[in-house]
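Here's a slice of the assembly, chains where they normally sit.
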Amino acid sequence: MSQFTHLDETGAARMVDVGAKEVTERVAIARAEVHMLPETLRLLREGGHKKGDVIAVARIAGIQGAKKCSDLIPLCHPLMLNSVKVDFEFDEASSAVAITGQCKVSGKTGVEMEALTAVSVAALTLYDMCKAIDRGMQIRNIGLVEKLGGKSGHWQREDGE
Amino acid sequence: MSQFTHLDETGAARMVDVGAKEVTERVAIARAEVHMLPETLRLLREGGHKKGDVIAVARIAGIQGAKKCSDLIPLCHPLMLNSVKVDFEFDEASSAVAITGQCKVSGKTGVEMEALTAVSVAALTLYDMCKAIDRGMQIRNIGLVEKLGGKSGHWQREDGE
Amino acid sequence: MSQFTHLDETGAARMVDVGAKEVTERVAIARAEVHMLPETLRLLREGGHKKGDVIAVARIAGIQGAKKCSDLIPLCHPLMLNSVKVDFEFDEASSAVAITGQCKVSGKTGVEMEALTAVSVAALTLYDMCKAIDRGMQIRNIGLVEKLGGKSGHWQREDGE
């Protein structure tokens, strides 16, 4: 058998059969950073009420993105998310916005891809809204932070990874 | 007027009016890197014919992702892409796969978001197909490389940016 | 905590966590009215076989709309509908078509939004098909009629509401 679970023994892609897997409570947390010019971050921060919509739009885009995951990632299973949360933190030291996404499901497959899609789409939306003033922005370090549930159990990114 | 083009003077989000913009030929090139364990990269590389599907699946996901851009990014305009290309390069030195996406359109708005969405979705798909063997993979340095066309003209990321 | 369940204590939007909720049989019935000129209603009514497609198209649009609910309404949970029915009644007295939509699910969240989306999309479709002859048509009184199941139990709109 192939070491890639999404390929069969001939190398053909397939949606892995999860029929025999147990339904368990599953949680995944992912993270992304949007690096920008200090001036761009300042504009985002000090906007207060008036600029509130930038973060609100990115948040909604992230939540909607999590729901579109199985439409975007070809071998992902459709699933019924129990919850999605997307949070933003301003990090002046590194001139970046850190985005955290958490997804939960009672299901047969994990929600890592949903959480990763949420933070990726939220980050792309932030880029879209700021690109007229800062085209060189970069999205960095999209990765899984933690996962719970399922056969592989608890996994947590180690420091410095 | 707000410095954020996607917000009106009250801070409310809107889809910018491009009605008065000229239709020009527009190109955008974006880039992303998927960093992984050397062993994961080796498995992807040496698979040859048999593993061919992993890259093919990620490529298709990226192309389809570009077409879904205005559905994912709330304030993006729908547009009719003339072409989408997604390419992959194995970089053993940094144990990563580099993904390049190029989009073209004859239109009133640029295709930066389409190119960025293409490489992001391709990268997420690569993560999905390898996650069972390397959960700590990270997507890094998603950014615009170059854009042509439109009022703002040619833009290119400078070295070391 | 916020009184709006879709906002957390900081006012940020989120998809409410329904993980701890019980799976129960849930039903929701919604209603909408499309008000039009008497002549438009007459054309719809007397078409018989030949005009049958107008109502059939609106019905299908409503059913499909219910299935798209979680894609349209940002904080709605995806769910697997057990059934959708959309019915039309000609009301000559008020020169309107009344639309009723019923959705059912065995799930952790209610189907109010699915039923409301069904009648709204059916109403918009009716408008679309008649707008060339009656641009001033209005969709009125979209509201929930009744819901069953879930923690909040039975709810029914009172007369005259």
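Every chain is named by a letter (A, B and C) in the order it is written, and numbering of its residues begins at 1.
Note that a residue touches a chain if its C-beta (ideal position, glycine included) is under 8 Å from a C-beta of that chain, and two chains touch if they have at least 3 such contacts.
This one's a predicted model, so the numbers in the text were calculated from it and none came from an experiment.
Here 3 copies are displayed; the structure file describes the full homo-oligomeric complex as 6 copies.
Here, only the chains that are shown with their structure count from here on.
Because contacts link the chains only in sequence, without closing, their graph is best described as a line.
In this assembly, the C-alpha centroid of subunit B lies 37 Å from the C-alpha centroid of subunit C. In this assembly, the C-alpha centroid of subunit A lies 32 Å from the C-alpha centroid of subunit C. Within subunit B, no positions touching two or more other chains are listed. Residue ranges on subunit C touching subunit A, taken from their complex, read 8, 12-19, 70-71, 74-75, 77-80, 107-108. The touching residues of subunit A, counted against subunit B in their complex, run 2-7, 10-13, 43, 47, 49-54, 56-57, 60-61, 64-65, 68, 71-76, 112-113, 116-117, 120-121, 123-125, 127-133, 135-144, 147, 155, 157, 161.
Touching subunit C in their complex are the following residues of subunit A: 25, 56, 59-60, 63-64, 67-68, 78-87, 104, 106.
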